[in-house]
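I have a structure I would like to understand better, so I am pasting it below and will then ask my questions one at a time.
Omission of a single protein chain aside, the complex is shown with its protein chains in their original locations.
What follows is chain A.
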Amino acid sequence: MTTELITQDLVDLDLAGDDRPAVVRDLAQRLVADGRVTDLEAFLADIDAREAQMPTGLEGGIGIPHCRSAAVTTPSLAFGRSRSGVDFRAADGPADLIFLIAAPEGGGDEHMTVLSALARRLVRAEFKQALRDASDPAALAAYISEEVAP
């Protein structure tokens, strides 16, 4: 599979929305536009279902809405940065770094390894700093791809 997990089209360095559903919908629309998600509403329903199990906000300003969904064709990642912060119900306040993680139903192959590598990076301070400092979507997408490459 040559499809990158994330491309510059899936990066939004200045998210417009200021609440969780709006931000997630924004990022999800990028996945739809890129042909990675076939059914926006179904995908958002799966995201909400996962969110309802337990909020995906993490301390340190991170939100990682994610799900497995039949609407997902390709394991994908969309990244958004929010100036104002979006509440993902983490204990220490809103998130400014948001990763929307889309996994196809019944995944379990090498792509999952990539997602797991991303998850591991997210707890590293230098990775988060790079996300906050980035100014070029293409460069950032390349950086993330490189970081999570197996």
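We take it that a residue touches a chain if its C-beta (ideal position, glycine included) is under 8 Å from a C-beta of that chain, and two chains touch if they have at least 3 such contacts; residues count from 1.
The definition used in the following text is that contacts and distances are computed from a predicted model.
J.: Pick from "CoF synthetase", "Sulfite oxidase-like oxidoreductase", "TlpA disulfide reductase family protein" or "Fructose-specific PTS transporter subunit EIIC" the UniProt protein name of the chain that isn't shown here.
T.: Its record in UniProt gives the absent chain the protein name "Fructose-specific PTS transporter subunit EIIC".
J.: Which of A:A16, A:A33 or A:V123 sits in contact with the chain that's absent?
T.: Of the listed residues, the one touching the omitted chain is A:V123.
J.: Out of A:D19, A:E41 or A:E59, which is the one that touches the chain we can't see?
T.: Selected residue, touching the omitted chain: A:E59.
J.: Over the whole complex, note the residues of chain A touching the chain we left out.
T.: Counting only chain A, the missing chain is touched by 50, 53-54, 56, 58-60, 64, 66-68, 91, 101, 103, 107-108, 112-113, 115-124.
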